[in-house]
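Since the structure comes first, as structure tokens, the remarks are kept for the end.
For this depiction, one protein chain was excluded, whereas all remaining protein chains were kept in their positions.
When the chains are written out, they are named A, B and C in that same order, and each has its own residue count from 1.
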Amino acid sequence: MPSEPQDKTTRLTIPSDAHQVRLALCTLFDALATGPLPPDTRDTAQIVLAEALNNIVEHAYGTERGEIEVTLHTSATGLHCQIADFGRPMPGGILPEGRLSLPHLMADLPEGGFGWHLIRSLSQDLRYRYEGGCNRLEFRIESQQSAL
Amino acid sequence: MPSEPQDKTTRLTIPSDAHQVRLALCTLFDALATGPLPPDTRDTAQIVLAEALNNIVEHAYGTERGEIEVTLHTSATGLHCQIADFGRPMPGGILPEGRLSLPHLMADLPEGGFGWHLIRSLSQDLRYRYEGGCNRLEFRIESQQSAL
Amino acid sequence: MQIDTTRHTNRLIVHVRETRIDAASAIEFKEQMRSITQSTALPVLLDLSCVTFIDSSGLGAVVAVRKALDPGRLLELAGLTPAVEKVFRLTRMDSVFPILPALPADLPDDLRDAV
Partner (left out) sequence: MQIDTTRHTNRLIVHVRETRIDAASAIEFKEQMRSITQSTALPVLLDLSCVTFIDSSGLGAVVAVRKALDPGRLLELAGLTPAVEKVFRLTRMDSVFPILPALPADLPDDLRDAV
């Protein structure tokens, strides 16, 4: 079967830096704005990608220089994302749980640790593997007007 | 006399492209936001620089590729700007007058031609020369809370 | 370019959720405004409160939006930040467009006093 007319693959290499991640997201999502994804799916995709990329900048590369490779593929079932980096592997070789804990006292509210909770809540088919010095993260953002 | 502590020179080379001009202005004025210029002067400077740079992209280089060199120098008397490009010279070798003409009918309103009027209204010591294939534009943005 | 709309007292309020209308975005602004304004016949209120910078190309695009509308249809501007206000004033476009000092409340009346 030939691919759907809206099938499209985009590849991008991003230096490990918060400003470069912002620039890449703006470029990608400006282009996606005229694409086949509904607004809600686009927002979801941008949130998940931002969290995944910022985690790599902060935790996988940290103060080291490095590059992040992003491959996006739009199809009828959504946006398929593959992210590769050559930084530190995930602690324990597995993805963080991303459990949310809400304390009772305002003063105890966490100022971080929301990232993996957002990624897990908003993505499908999440997979991670570390091979040959390369972290590979894959997920799909479902293309539908969900109530999420 | 030693230079004032806030004296600072910034140099930047910008590819002739509207998006690159935007990026350069954002970078420059984000940095200036924490500098010694009052907000009103910063707005004025950004307007004048944007007009000068966009004119070069549109008229001096047009569809050709090219680079624009910007040198900014902050001093007690304001922001000194020098802009160089290797595109077409100004028509007749002199700066456009930038006279504003407001028609009576809405349908006759111009959708362009405001650029040089803004540059002339908001800058001091405006100078232009064309030498050895290079357009050189210089001006100063006065550092004061003017009523403009 | 993110632009969305709300309605308030029989006006289409068009919110530009961008910080710049400039040479890099003027064409897209015109195109989106055309499709938005063609979707209704309501008077239009353009909310520029997020726009902290406009250049002459952006100004030209706002003029083009005005000229593309039926001459009898209202196009008001609101929420001009200082740099935008300056460009409109220096080009005398502040005498061409009705400019409101701020946005009308888009709260329901019963909530308006609660906050």
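In the analysis below, a residue touches a chain if its C-beta (ideal position, glycine included) is under 8 Å from a C-beta of that chain, and two chains touch if they have at least 3 such contacts.
Note that the structure is predicted; figures quoted are calculated from it, not measured.
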item	value
Touch with the omitted chain, as defined above, among A:Thr10, A:Thr27, A:Thr77 or A:Ser121	A:Ser121
Touching residues (missing chain, whole complex) on chain A	18-19, 21-22, 25, 39-40, 43-44, 46-47, 50-51, 54, 57-58, 100, 102, 106-107, 109-115, 117-118, 121-122, 148
Contacts of chain C with the absent chain, listed as residue ranges	2, 9, 11, 15, 17-19, 45, 49-50, 52, 76, 81, 100-108, 111-112, 115
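The definition used in the following text is that only the chains that are shown with their structure count from here on.
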item	value
Distance between chain centroids, defined by C-alpha means - chain A, chain C (Å)	34
Centre-of-Cα separation between chain C and chain B, whole angstrom	26
Where chain A and chain B are represented by their mean Cα positions, the distance between them in whole Å	39
Junction residues of chain C, two or more chains touched	none
Per-residue multi-chain contacts in chain B, two or more chains	none
